[in-house]
Every structure is written in C-alpha cells, then in structure tokens.
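Omission of a single protein chain aside, the complex is shown with its protein chains in their original locations.
Moving on, here comes chain A:
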C-alpha cells in the first residue's frame, strides 16, 4: 500500500510525463492508505517580467544587451579612463538619459502587468473544506481542492465537473474568452457524483483522478476517476474533455457547480496557450543593427589605420618629439604598448560620433510620436463601439509596411458569424426558400419553390436528418449567447451552421423541439410530434469532418444519420448516388457557401449490439482513446445512402470582397497533419509548398497554439517573410503574439486580442489603410531616417579622419567640442525628425488606392545593400569634398582682403558650415511634402546654426579652458573667398543628388511612356491582376466544412 502511494507521489513529481493523480478534496482515498501531500504548482498566474528587487539589474542587463547601448557604455568608460580628445560628458549624458527613460517606461509597463495579475490572483473563490464553504483568494487553490463556481463566474483553474445544481449533472459553459466560441457548450459530470450537490455531500466523496500531465490542446483531455464508495471496490469512470472545465471559461445558465481542480496556475490549458509576450523586433531594427556593425567596423578600421600610421609617422624622431613640442615626463615614461592602446581608444572616441546615441533617441521618438497618427486617424473610428484604433507598441510601425503574409481569424474578423440557410438539394433536386417564415397551416411544400420535386419520402427523410443529426440544444429562457429564433425556442450550439440547418429544416416544416430524457423530439409537417431515442452521437472532429447520430425511431428502427463535408461523405456512400448531388455541392461551393452532405443508413438490431459494445469499449480507454474511437466511427459510417446536400451562407462583413479571398479547402487535412505531428518535416514542406502556390489558405478548427504554429512555420520560411496576424478573440492571442505584427479587432468577443495585439482596430476593413497608407509611410520615413542618420554622421566624421593625416595623427579634433556635441543634437536633428513624421512622398489617397505601390517597398527594399552603399558613397564623396575643398582653399596666404591669417579652428568651422548646410539641404531635396513645420525646422535649424555660432564665438566663456572659437565664425564670414568657397562646396556636394533626380525623372518618364503604350494596347483588362496581399485564413468556429 505504501509503495503504491509512493509511486503516485513520484508520478506527481514528474512533470509532463505520464499521468498525475489527484485526490478529490485532498482526502486520502481510504484510511489505510497514507496520504502524501503532492506538489503541484500553485494557482498563481505570472505574466510580469520583473520583481521589485530584480528590476534594476535585470532591466539594465537587458538594455545593455542591445548592441548600441553596450557600445556607448564602452565609449563612455574609455572617455572616463583615458586622456581623450573629447569630454566624457558628450557621450555619458545622452546615454544616461536614454537608459533612464527606457527603464522608466518598461518599469511602468511591468507594473501594469503586476496589477492585472493581481486582479486575477486575488479574486475571490469558494472552496469546500471539511464540508464548509471557505472563501479564498484564487491563487490559494491547490490541485485537488473542490471548488464551487456560480453562474456567470469564470473558472479559476481547470476543473473536473463533479456535480451541478441540475439533476442530470450538466452545466453550460461559454469559452468566449478562451477560444472565441461564444456559444454554450454542455459539460457533464460523471454519473456517480451527480447527486453530490451540496457542500456536505461533496465532502464525503472519496475519489482519485488519474489524468495526463498538462498539455496545451484545449480540446483534448484523457483521464479516469476512481470512486471509492464506503466499502466496495473502486468504480472507474472515464473522463474526457466534456468533463473538464477550463480556466477562463464562464459558467452560464447553471446556478452553481462543484468541481475538483486538476491543473492550476501556469499549468492550466489557458496559461499553456498563452505564450509570453516576447519583444518583437522589426526588420528595420535588424537592419539598423547590421548597419551598426558595418559602421563599427569602419570605426575600428579608421582607428586602427590611424594608430598604425601614427606610429609609422612617429618613427622619425623629429616627428615624434620635435623641439617645439616636447612630451611631458609622464608621457615619456609610459609603456609603448599601453600608449598604442590608449591611442587606439582615443581615435575611437574621436571618431565615435559616427554612431550617434541621438539616432536611437530620434528613432524612438519617431516611433513614439509617429504612432499617434494611427490613433488619431478618423478613418479608423467606428461609431458602433465609439472608438478608434489603438497602438499598443510603437516599435513596429514600419513593419506594417513590410507585411508579406496576412493571417486572419475568420469568424468575427472576416465574417459576421451569422449563418443563413440558403438552399438544399435532395436527390439532385434543388430546393430554395423564397419566403422566410412558415405560415401556420403549411401544406406539404407550402412556402417552397420547387424547381423539381424529389420523392416525398426522401424529402421527409432529409428534413428529419437535418432535425436529428446535430448537437443543438434548446433553451427556453431568454438572453442566451448565440440565441436565435423566437423567445420560446432558442437554439444553442457550439456551431452556428447547425443552428442554421435546424432553422432551415423548420422553414420546410420540420421543427426540432429539443431533448427530453434522451429522446429527441421533432414536429413534422403535419404538426405531429415524433420522438427518437438518441443512442449515440459520433462527434464531429476536424479529421473526420463529419458527425453522425444513431437514433431509434418510435417504430424501433435504428437509423444512422450523418452529415459532413463532401469529401468526407462521398467515399462512404453508394457511388451511383453521388453524381446528382455533386453538381449542386460544387456549384454551391463555388458561390462561397458552406456546403454539407447528408447521408443515412439503417442499422440492423444485431449490428447495433456490436456497434454499441465497441463504442462503449472505446470510450472507456485511457490510452489512445481517440484513435480507438475514430476507428470504431470509421467502421460504423460506411455504406450509407446519400440523401442530399445543404448550403449555408456565412455573411461577410462588407468591404472586404476586394481582397479576393479564396478558400482552399483541400489543404485542410494537410495543414492539420503537419501541425499535429510537427516532427515530420516532409509534410511540412509539402504543405508549405502548396501554401505558397495558393492565394489563400483556410485552416479550420484550430487550437490557439496551432494557429501560432502555422504562423511560426511561415515565419521560418526561406527569406523569413514578415507575417501579420489579425483576430478578434482570445483564441487568436497566441498567433497575434507569434507573428511579426499582431493586430487585434476590437470585436464583441472580449478584448483579449486587442489587449495582446500590437495594434488594434475596430474592423477588419481598417487593415487596408493601416498597411497600405500608414505602414508604407512609416516604413519610408524610418528607412530614410536611418539611412540619413548614418549618412550625415559619415560625412561629419570623414573630414575629421582625413584631418589626422595632416596633423601628425595626433587625434586633434577638426571641429570645436561644441560643434561635435551639438551637431546631432541641435543642428541636424529636427529636420530629419520632422521629415520622418510628416513626409508623404506619395499621397495617402494614392497609396490606399494602388496596392502595387506597397509591393515596391517589400522585402525591406530601402535598407538593402544597394541603397546603403549609395548613401555611404554619397557620404564619403561629400566628406571628401568638404575636407579637400577647404584644404585647397587654405593653400593661399590669406583669405581676407586685409591679409590676415586664419588658423585651424577657422578651417574646421568652414568644413562644419559646409557640412551642416549640405546635409540639411540634402534633406530638403528629399522632402516631397513641405508643410510649414518642415519649412520651420529646416530653415530654422540653419538659422539656429548661424545664430549659435555667432553667439558661441561672441563671448569669452569663463568656464572654458580655451577660447578657441572666439570670433572665429564672424571673422570667417568677413571673407568673400570663404563665402564663395562655402557656396561652391555645398553645390558640388549636392550635385550628384540633383543629377540623380533628373536621371530618375527621365527614366520614369520613359517607363511611363512604355506603360501608357501597354495600357493602350490592353485597355480591356480593367484591373491589374497583381494581388495586394496574400491572405492566409484561419477559421475556428465551424465543426463542419
């Protein structure tokens, strides 16, 4: 006995393998057996990242893992420790600022998560302890506790239903917040515990539950309950998903239930389905990092070259230490190796402006401020919910312009999720209802338009099949989710199609009246009530794609009705029957209806005995239950007779037809195979190849995690395409988190999707403008911003590098320290920021109406090697022009008419002036959308530079050690030659750019000419055949296809 319990204890310890044993109420199952407390995780949900004490080190560590931050830290430390040409403040202050702001932002976000966690963890629950109802906090629930849940409450953990207030031990549950299905589902208690519906009686239960270790699939659960009555041997009952109440689901229409906790906290199926919110990085950010490495390499090369040349140059003694420029004693005594090292670091510090901190600040600011335009857009405003778009993260704005694949949830996102019965065909004869309602005394064919009539018996058989073969339930009280019809007959079902079918049958005179004591009641056309005993329901599942019921008529005949997808039904019926129906099914499918085939079969009593035995056997199995059941089902559903087919319409939201959505049903089974055993790479490849060839792919009946798996699969394709997921329900959360960009619809199915998304919009149709206009603009803006930043810093630093060749590689800065610091912060920052917020190189309307423009920037086109090299060479050219232009200018004795001479600081200031004007005017040339803000910042920046230079050189600054810049700028401007030189150099620098504009113009014109010729020739084809986006569609609601 002890051994057994020890084994159990060990089993409980082993996570994820084997099974776990749960003692109901944490009572030992018998007095003789020693009870060992088991260790499972508690019921606490943790989504936060930091705690109070680990925030600082963890956050700092994560921030400095960013390559740029780490680099700036290194530069700062070098400046602190080594004698460098610039002060440590120049790099330390911006770095400190960036780190602090980021830490505060992340801290605040984590605090919000803590609060949300607490709300869940501290909510009140009732637990039955020692026959008393005890109030507890949700996080205190242990595995094995018996929990009481009342109507409209959310289950605090995964529970096995023990009993409910209803006599038959059922309860209704809606899993809207879990998988998006807002309809009620019925869950059952095990027969032996139904009666225990009070706190006292439930406490007397001695039972142990053996079940599998937690796994994320919401629709799978295998377990067994062993109930120990007072004296007798244990009674074993099987447990399946219909006994399991999931955390996050809500109890509906049932006063209260008792359940025993089997999975708690982070081990609940809900928690396992929600992946951590990982930091998403946009493709642009990856490009930035790549550029950064290139520039880091340039920097290191420059420093290495300078250091080497310095020591080559210094090998001549009079260069190293001429009589006029002696070293201090300390310098002479320093070790040569150490000197070389510090020289190298000094050069690095001198050139480090090539990678500016300010770029990160500007990029962050651009993203943060730019994202407001999304929430400000009135086109995203929806009257119905009185809300506009919402931006949850601004890191991914530009990624919206890069999307290759769109994954969308179907129900509620693409469609309104309201089904309507359209038509049916019976034995190849088409029936289509024209009026909506049945008048009271309908005749046989009353409201129907019959194009051609089938045999009367077949007709009735078909309608009976529709009335019987489903899992619809009747709710007589009002206000139920998924409610339809009048107040007296409300059909509820996990599938809206089934409701549509039952309603359709009603239109033709057969009304389903509900279940009573295991009998299904149907009112026929003659207003007579027929009763059928429901013997078995062969549930729908995604692999079989059909469901069946076995019923017994009042006459004692046993009938099997089956409905399912054509591909699932046709192979199982007589061949000659198929032809007639197939035509209709195919035509309906082409029209975009959801089609179903209906078949039936009579079962002889002897056969039924065998079938019944097999079914019960399979249901009790603890191992491979599903496979066994499937096999039995397969055996039963053969040699059926096809009666007819139905067509149901799922109404689509208006305005998205233009996306050209094509549902390709044949890939369905493949996708499921591949996602279920992801180990087989072969399937995956075939599936992906097919997917790539399709314009759209539809995946059905997916668990949240499977959606994410599909997304991941596409994400990891060659060339790593950018994926976007859009959905409205909690079931879409994992895919929203998995994809590069996640969009939430602020739909009716709760806010989980919107909350976990990166962006949320009220309707699917808003995706169009979000991608085509906003995404495109953001991408162009930020790509230009990044390129421009690297460009302007390369032309900034290159003259300084060249100057080293003329100053004995002594790390002498070309520019004054104030210019070095202010260049990126004040003189050139605002124009590019304004550009990156306001630029519209193409009108928003044009962008929205022509999706071909979107394709132009796909694949991160503006940050590829080509454009990068162009910008780099442009910068190198300009930097060279600045330096050597000024160099040749200085070959004269004097530049002034009074013969006076300029020094090195004037040299630097001329270069710097040309630099500031050139990079600003270069941006002006690129700007295609000049608002007053652009005018203001561009001309304002230049004016500010001039003003600042006068001011900086106009005063003897008491806090400065050296008055290098005193009147340098004013003196410089008093020379006509300098003016002429500055204008000349600016023009030479911009010359290639202007030339390029003209050449592009000519090329575009010739391209347009070709285009117009082509257009004239085939003006018949009105619309371009280019599809804007590839749509990959998921659907989860339907249990029939």
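Some notes on this structure:
The working rule: contacts are C-beta pairs under 8 Å (C-beta built on N, C-alpha and C of every residue); 3 or more make two chains touch, one makes a residue touch a chain; residues count from 1.
We adopt the following convention: contacts and distances are computed from a predicted model.
The chain not displayed here is annotated in its UniProt record as "Cell cycle control protein", chosen from "Translation initiation factor eIF2B subunit gamma", "Medium-chain specific acyl-CoA dehydrogenase, mitochondrial", "Cell cycle control protein" or "DNA repair protein XRCC3 homolog".
In the complete assembly, the contact with the undisplayed chain comes from A:975, out of A:595, A:800 or A:975.
Within the complete assembly, A:115 is the residue of A:115, A:133, A:191 or A:631 that touches the hidden chain.
The chain omitted from view is touched by exactly one of A:377, A:498 or A:758, namely A:377. The set of chain A residues touching the chain not shown comprises 85, 112, 115-116, 119, 318-319, 322-329, 371-373, 375-378, 380-381, 386-391, 751, 754-755, 806-808, 810-812, 838, 840-842, 844, 885, 887-904, 906-908, 927-934, 956, 960-963, 966-967, 971, 975-977, 980-981, 984, 987-988, 991, 994-995, 997-998, 1001-1002, 1004-1006, 1008-1009, 1012.
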